[in-house]
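Then we have subunit A:
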Amino acid sequence: MLIIKNLKVKIEGKEILKGVDLEVKIGEVIALMGPNGSGKSSLANTLIGNSKYEAEADELTFEGTNLLQLKPDERAKLGIMMSFQYPVAIPGVTVREMLLASLRGRGLIVSALDLKKQIAEEGERLHIDEHLLTRSINEGFSGGEKKKLEILQMRILKPKLLILDEVDSGLDIDALALIAKNVDEMAKAGMAVLVITHYQRLLKYMVPDRVVVLKNGEVVDRGGKEIVDKLEEQGYKSYE
Partner candidate 1 sequence: MKIQRFKLDKPGEIDLVIPFLTSFEEKEVLGIISAMEPGEYKVRVVADHRVPNTFGRIVIIGVAANGARVTVDGMVKIAKGATNTDSFLEMRILLLDKKSSAVAEPKLEIENNDVKASHAATVGKIDEDQLFYLTSRGIDEPSAKILIVEGFLKEVEEVKY
Partner candidate 2 sequence: MSKKTDNSKLIEDKLYPLGHTDDVEYSFTAEKGLTEGLVRKISSLKKEPEWMLEIRLKAYKKYLEMKMPTWGGDLSPIDFDDIRYYIKPKNQEAKTWAEVPEAIKNTFEKIGVPEAERELLAGVKSQYDSEVVYGSLKKALSEKGVIFLSMDEGLREFPEIVREHFGKVIPMGDNKLAALNTAVWSGGSFVYVPKNVDVGLPLQAYFRINTERAGQFERTLIIAEEGSKMHYIEGCSAPSFSSASLHAAVVEIYVKKNAKVQYSTVQNWFKNVYNLVTKRARVMENAEMRWVDGNLGSRLTMKYPSCILAGRKAHGEVLSIAWAGEGQHQDTGAKMIHLAPETTSQIISKSISKNGGRATYRGMVHMVPGAWGSRSKVVCDALILDEKSRSDTYPVNKIQENDVVLEHEATVSRIGEEQLLYLMSRGINAEEASTMIVNGFMEPVVKEIPLEYAVEMNRLVGLEMEGSVG
């Protein structure tokens, strides 16, 4: 469903990704790993259309549609969404308002009351404090609360491809397990997941179908779950 061929990405003139190939099929869980600075987040941001990144590729398509000229909202409407590593706060805008706009933007007919119920249910499932759901998005939230709120949004928006950008950073074990469980449910229901992480922890809860390792902007290894075990033992030094 997602085809990336020879993707090169620059930011502020500096080359970050030097020709990356990657494919994600429907319903697959792919783990994208690599040390800090390898370009994982850049790849994620490029996929959702962050204009800070200049991208060129032989192919960058999602279900046959070329992504390269599309804006972030257009890509989101196709079904690609990201759970941010550092979700930004937006004063005066609640999660309900945002989700309402997002769902209606897709042409869906949504009742505000139904959405409110849905948000409350998902909030309970993810152990998010009620009062956080009626406040300005992410304002004054702890790191863990922000991540949970990202997942809550995804449960409601149901993307076809969910990119998790370092969702595990800053989470305690319980929160991690809870998030993994919720994402896993969505994956079993057919959602594809691109899990970006440089720790192995999360992957104990979300077992990937395939693993891709990035270093210095290039793919240095591909394979199955065994790569995770290898990294657990040897770290990223084995790729030097």
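The candidates were selected such that all candidates are chains of the complex that A comes from, given by their letters.
The rule is simple: a contact is a pair of C-beta atoms (placed from the backbone, for glycine too) under 8 Å apart; a residue touches a chain by one contact, two chains touch by 3 or more; residues count from 1.
Quantities reported herein were computed from a predicted structural model and do not represent experimental measurements.
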Exercise. Out of the numbered options 1 or 2, which touches subunit A in the complex?
Worked result: 2
Problem set entry | Residues of subunit A that touch candidate 2 when the two form their complex | 48-52, 71-73, 75-77, 81-82, 84, 87-88, 90-93, 97-99, 101-102, 105-106, 136, 153, 157
